[in-house]
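With one protein chain held back, the other chains of the complex are shown just where they sit.
For clarity, chains are labelled A, B and C in written order, and residue numbers in each chain start from 1.
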Amino acid sequence: MLFERIESEGLAHYSYLIGDTNEAIVIDPRRDGDIYLERAERAGFHIAHVLETHRNEDYVIGSVELAARTGAEIWHADSQWPYSYGQPVEDGQTWSVGGLRLQAIHAPGHTPGMMNYVLHDATGAPWVLFSGDTLFAGSVGRTDLLGTERAEEMAGLLYDTIHDALLPLGDGVIVCPAHGAGSVCGAAIVDRPWTTIGIERQANPALQVSSRSAFIARYAQALERPPYFTRMERLNVEGPPPISPLRVPTPLPPKAFAREAERALVLDTRMEVAFLASHVPGALSIWRGGLGRFAGWFLPYDRPILLVTDGEDPLPVVRVLARMGYDNVVGHLAGGMHAWHTAGLDSATLSGVTVPSLCTYLDEGNRPAILDVRSDAEVQEEGAIRDAQHLPITQVAQHLDAVPRQPLHIFCGSGSRSTIVASLLEREGWRNLTVVLGGTRGWTSVSCPIDLVQRA
Amino acid sequence: MLFERIESEGLAHYSYLIGDTNEAIVIDPRRDGDIYLERAERAGFHIAHVLETHRNEDYVIGSVELAARTGAEIWHADSQWPYSYGQPVEDGQTWSVGGLRLQAIHAPGHTPGMMNYVLHDATGAPWVLFSGDTLFAGSVGRTDLLGTERAEEMAGLLYDTIHDALLPLGDGVIVCPAHGAGSVCGAAIVDRPWTTIGIERQANPALQVSSRSAFIARYAQALERPPYFTRMERLNVEGPPPISPLRVPTPLPPKAFAREAERALVLDTRMEVAFLASHVPGALSIWRGGLGRFAGWFLPYDRPILLVTDGEDPLPVVRVLARMGYDNVVGHLAGGMHAWHTAGLDSATLSGVTVPSLCTYLDEGNRPAILDVRSDAEVQEEGAIRDAQHLPITQVAQHLDAVPRQPLHIFCGSGSRSTIVASLLEREGWRNLTVVLGGTRGWTSVSCPIDLVQRA
Amino acid sequence: MLFERIESEGLAHYSYLIGDTNEAIVIDPRRDGDIYLERAERAGFHIAHVLETHRNEDYVIGSVELAARTGAEIWHADSQWPYSYGQPVEDGQTWSVGGLRLQAIHAPGHTPGMMNYVLHDATGAPWVLFSGDTLFAGSVGRTDLLGTERAEEMAGLLYDTIHDALLPLGDGVIVCPAHGAGSVCGAAIVDRPWTTIGIERQANPALQVSSRSAFIARYAQALERPPYFTRMERLNVEGPPPISPLRVPTPLPPKAFAREAERALVLDTRMEVAFLASHVPGALSIWRGGLGRFAGWFLPYDRPILLVTDGEDPLPVVRVLARMGYDNVVGHLAGGMHAWHTAGLDSATLSGVTVPSLCTYLDEGNRPAILDVRSDAEVQEEGAIRDAQHLPITQVAQHLDAVPRQPLHIFCGSGSRSTIVASLLEREGWRNLTVVLGGTRGWTSVSCPIDLVQRA
Partner (left out) sequence: MLFERIESEGLAHYSYLIGDTNEAIVIDPRRDGDIYLERAERAGFHIAHVLETHRNEDYVIGSVELAARTGAEIWHADSQWPYSYGQPVEDGQTWSVGGLRLQAIHAPGHTPGMMNYVLHDATGAPWVLFSGDTLFAGSVGRTDLLGTERAEEMAGLLYDTIHDALLPLGDGVIVCPAHGAGSVCGAAIVDRPWTTIGIERQANPALQVSSRSAFIARYAQALERPPYFTRMERLNVEGPPPISPLRVPTPLPPKAFAREAERALVLDTRMEVAFLASHVPGALSIWRGGLGRFAGWFLPYDRPILLVTDGEDPLPVVRVLARMGYDNVVGHLAGGMHAWHTAGLDSATLSGVTVPSLCTYLDEGNRPAILDVRSDAEVQEEGAIRDAQHLPITQVAQHLDAVPRQPLHIFCGSGSRSTIVASLLEREGWRNLTVVLGGTRGWTSVSCPIDLVQRA
């Protein structure tokens, strides 16, 4: 039997490759699909079907290209939208995979036409639930994607789906959702890589809510919606262009890079201290590990993107961006910032301050203006920073006028997101920006006489 | 500096990736070009140019797809033909690759518009000769591709090219040809992976010939011309379709395979003893390592091809065939012959006999009819087989009427090619065929009282 | 979080790598442990502990070497035996892995000192049970390893362990056993790669048994015990010698191979049809995929082993054998059987017959003597073969006198095990042996007028 979960890091996306007796099914494939082919091939399986759980909004689905390479049939959920490819799944529809049987369950809540799939073992008993964006480890799917005005309706549907269709499958059923911790598709997904209905029934806060109305009150909330969702939703109904073969970004020597940079966005994926110390003037900082969460907020689709990595292979970055529909990465800085400097070019710098240094500075009576870019949830959970301006990172670009035009110390949880924000503000004309290295996590690790964080 | 030779096994094709200071050139890329991208990328080089030495006839050139993925410019030789892509190279044209300089030399002989390329080092001295199909290790390019009627003319041009343009570069210059031992593009290329003008001047038989006329007499010979050359020549002028993403052949369970096999050609790439012992009725045998040399003689472009491998990953086979333009491999037998048998299906068998057993058999006075499928050159060099019918493997399909309709013992050098021929004849109705395992090489290793081989 | 199951194919052995916040634990590592290091390293985890569930009898455990390379502490169960390494686990002992907690549960039944480990999630609730050889998917651990005289006692303990210690953990708990389908450590483990207590409670036949005494009656059975178990049990208490660096078997040209073969055992791992068609005289056949199940029955520890593969890389075979303590693979046949034949050497052959051919042969009135080497369980489940001598493959070597000294048709499920037996009998002087290709599975796939199999 073939039972593999393929994780796309960054996006915290899970897809699944299930097979028996030479036949395999892929559920919610990502766009760069070589991995499904290689694994199926190596194990002697033919990918016969591609099943989608819903119209995804946070990544480009790879169904069309995978089908073209294997001859698989595509089955899409959410058929209320005008799909240009595949066939719609019907509630209760079944597929055979060798001796196994998969059955679709209509599971509205996150989207109206969401489909979950139950895998039955050889005895016919329910064994695994592919729960898409309905039920996650420690969380449930967000209900606001059709607009806040429909969130209550969708939350009610979600409650019904979970209680009427999923929980009755039994505690022992393994739950395989479409996302793990770190996804933007559900609030507070926990890091529990494998889970079951029984575990979720006991440990998932959303399943502790006692009534439908209480559930609606709690889960009809509006979450942040990165701008790139709109493009993903369109692409995933239209069917995205093929990703293979991947166009390789051109390595550009420093002076050529500088010329191209005039009409492009420069994206620097190095870690925060390297970026702060020296970067191409005007570059936007998003560290490599943060691309899945932040690229969709800040990167354009209609302008070429140039990369600054640490002088190493840019292809993993290109691949992560392509999963979010960014096919506009055209070049990268050959030799990295080292080459930039040996070409005699000037670079920009931003300041960083460690937590102990900042403590000393405050202890000496200084009171710099502080911008806190943590999310609302973090502020609520960890406490606010005294006298700080709070503006979540995801709102900075849209609310620049809310940011004081003055020297700022920028706080987030660790210093990574602060660096993104510092790079944004620098592009908009701010000067004398200082990133707090270590952020609030660093602050709570030291015993500074200044109690900066007001506990919630 | 980047200086890599990429060998495509099977075809014994050499391509080259040369780079300096971020810029790289590829010479004669193969069709599946990921390797150039990966190596250039990892070393921080941008592939700026693709250079072809000539219109290749034995493999599909990868220039068009590589250019599409990198933005490189394509330069083709043999511009007397109506290329639909790239720009023609002019004699003496130069390219800079970082601090290096490449210069084209018109080198007619194998084709009329062949270009060789001389790489000069930083001091400007000639350093490496990319000799295409002009000069090989121990051999020279064949001169008969425009037809035997022009072979003498071409051989004369080849002599002039070598003596007037290549040898004067100096003994120390490294020679990097487009093929190594085993290629069908030159007779008797030797296995000398790196060579120089000096070594060739001393050791290459073609450079020992004392006069132009003697050279023409010796090298205006007609060599075998596999049927697929015609298609390669056309594709390489038109520009072949992209190979990426590779379409994966469908793993077919035995009964589905049997159904598909009715309208397809079944190609079995296992080693000879496995094939002889049991194969899908009607299957053609070409062992994996022999595909480069023999697929182009026996495989159709206009019929689907189904594979029988040893139950393992068929993709390497698919890739080798794609290099020869075979994009029609649609399926493979899932589980191999083991699955075929457990599905209760019948298989065909052919006989094999070891050399010691055959010796005993002959010694007992038996005199089976023998078919010798070695090449003319082998027969000349190693001697003929007494009382055997000699018909080179490459002529069998066209001259079936020359093969006696009777039980046959089939000899080649080792047993591999005999098995191809046995599979061919079996498809045409022959019965009681026996492959001599070990072939003439085996025969010369034993001391059998029967002296089967008549030394030349 | 790091949660990886590492499967050792062939042995159907599962080990686990669990980590949180830079600290990791490995449970039941295999001997070639690079994979744990690579995965931990890549994810930034330090392997701090190695936990053994019991003294394994079917493979060499890799604790000692893994600890030497990482500084990890080793914890062994079954401390009633005189371990020369590590520290004994106490019932109830706990380990912290970042924010997670693992707790030992004494779980006697398969061995007296078996330990299972419960992983609790961040909330403290039981989440995953590492059940060692106590509870498998669809099966339970065998109880006869201390001798049949103690099997009833052990079966009673196993019943108590399951009912008193494991089932109370709750249906939702994920069960991670030490073996999957195909292992020799439990009868009839099913192919359900991920399972839970709830699923096992409903679907595992051993958990349907209504009383302790009925359980004992059913599960105090004696299973087959491969001879290599004894050596594994000793090595795993003593601590095995390091496997790294792996000594590479010498590629031997045919004549050197033939010389070495005089004092060695020749093991041929090719598929059955290739072996039947031609093999080194005296070679033992075990196809590559069957090594985990059969090598321990037939291979010696005190004689050098020489390999015949299909001419390809023998290292994967060497690695599988090393997992079973076979460090005596000294050479392999360079170039495979093809080279053997071209060296003019003679090979042995055995006959194979497809099911349709055998059907015709029987239909013509022939009645060959049949040897059926399937297991007792298969015969019981699928039915016996009419007029056949039944002797399970694992008993053939010890009961040669029960095998008639005459021409035989050998049946197993598919033809693979029959080939092992044919090679064994051939070494012992039998002649005119015929393997039925496809075996009983093939037979039940055809409509032959001869009804060979008597349904149970």
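The working rule: contacts are C-beta pairs under 8 Å (C-beta built on N, C-alpha and C of every residue); 3 or more make two chains touch, one makes a residue touch a chain.
Please read these numbers as outputs of a predicted model, since none were measured by experiment.
**Q** Would you mind spotting which of C:S96, C:Q202, C:T250 or C:T444 touches the chain that isn't drawn?
**A** Looking across C:S96, C:Q202, C:T250 or C:T444, the contact with the absent chain belongs to C:T250.
**Q** In the full complex, which of A:R42, A:H338, A:R367 or A:R431 touches the chain missing from this view?
**A** Counting the whole complex, the residue in contact with the absent chain is A:H338.
**Q** Of the residues listed, A:N56, A:S416 or A:T434, which one is in contact with the missing chain?
**A** Answering carefully, the residue with contact to the hidden chain is A:S416.
**Q** Counting contacts across the full complex, list the positions on subunit B that touch the omitted chain.
**A** So the residues of subunit B touching the unseen chain are 1, 3, 121-123, 125, 127-128, 170-174, 190-203.
**Q** Since one chain isn't shown, list which residues of subunit A touch it in the complete complex.
**A** On the side of subunit A, residues 270-274, 276-278, 310-311, 336-338, 341-347, 352, 354-357, 413-416, 437-439, 441-446 touch the unshown chain.
**Q** Could you please point out the subunit C residues that touch the chain left off the display?
**A** On the side of subunit C, residues 21-22, 34, 37, 41-42, 44-46, 65, 68-71, 242, 244-248, 250-253, 311, 313-315, 334-335 touch the unshown chain.
In this text, only the chains that are shown with their structure count from here on.
**Q** Which chain is the middle one, judged by CA centres?
**A** C
**Q** Looking only at residue numbers at the subunit A/subunit C interface, is the share used by both copies over half or under half? Answer same or different.
**A** same
**Q** Roughly how far is subunit B from subunit C, centre to centre by C-alpha average, rounded to an integer in Å?
**A** Spacing between the chain centres: roughly 43 Å.
**Q** With chain centres defined as C-alpha means, what is the inter-centre distance between subunit A and subunit B in Å?
**A** 48
**Q** How many angstrom lie between the centres of subunit A and subunit C, each centre taken as the mean Cα position?
**A** Subunit A and subunit C have C-alpha centres separated by 42 Å.
**Q** What are the residue numbers in subunit A that touch two or more other chains?
**A** none
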